[in-house]
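Structure incoming, see below.
The other protein chains are all here in position, but one chain of the complex has been omitted.
Let's look at chain A:
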Amino acid sequence: MKNNPLIPHKAKIIEVTAQTDIDITYKVESDLQPENGQFVQVSIPRVGEAPISISDFGGGYIEMTIRKVGSLTNEIYTLKPGDDLFLRGPYGKGFPLEQYKGKHLIIAAGGTGLAPVKSIINYFYRNPEEVARFDVLMGFKSPEDILFQPEIDQWAEKFNTTLTVDSATEDWKGNTGLITKFVADITIEDMDNVEVVIVGPPIMMKFTSLEFLKRGVPKEKIWVSFERKMSCAIGKCGHCKIDETYVCLEGPVFNYTKAETLID
């Protein structure tokens, strides 16, 4: 059929990097030029297809960080460089990067929520003059769950970064506590010039948003990214619909003013 939007294309795996015991970053050959925060439908024939956010991209490649949590991702977990993944997309609306330029940008990411915002952080890492000030708050369950550690170390050289874990054994020298605890520590000089990006599990996004609102950040300056079950990613299958909004079409990135109206 002409223009079959469900046909995926083959993408060769170039590099496989273990982040934790169950999270792996796959760099694959691809000419896609996604927006930051968009996602692709990743599949293996005969196993299944799932929406996966793009954790970084550049000339000739995209990168996805995938957790081994289900039948498809268990199978992906066995793949090595040279093997193929199947992709279609990119889909959805990403973060409005242009709008963040020149502003005081704050990113708060919980767990795998760091993946869809990593390309933004790396963009401003490469172009630090394009942002007035940049704070990055990152929270993980435990030190063993930390993703992208080498990149986090690099970011710390240029930006004000805070890394925390919910709980850890005594030999952990870093911060402990939920991400919400550290919102108060961020210096915000001009509420009109700030943009806050919050991505993580639903409960983390809810309470972190509330902390920033308490600080006086206007709702329209807060951005979140939703994760929902999706089967088609093109507005047909109905799984991701909330009210009249299709997360695959109008999301996954939403301004808080929209996100707060969405009742599942």
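To be clear about the criterion, a residue touches a chain if its C-beta (ideal position, glycine included) is under 8 Å from a C-beta of that chain, and two chains touch if they have at least 3 such contacts; residues count from 1.
Rule of thumb we're sticking to: contacts and distances are computed from a predicted model.
Here one chain is missing from view; checked against "HEAT repeat-containing protein", "Anaerobic sulfite reductase subunit A", "Universal stress protein" or "Glycosyl transferase family 2", UniProt names that protein "Anaerobic sulfite reductase subunit A".
The residue from A:Ile13, A:Ala132 or A:Ile234 that touches the chain not shown here is A:Ile234.
Residue A:Val69 is the one among A:Val69, A:Ala156, A:Met191 or A:Leu210 that touches the chain not shown.
For chain A, the list of residues touching the undisplayed chain reads 1-8, 10, 43-50, 67, 69-70, 72-73, 84, 86, 201-202, 227-229, 231-232, 234-239, 241, 243-244, 246, 248-249, 261, 263-264.
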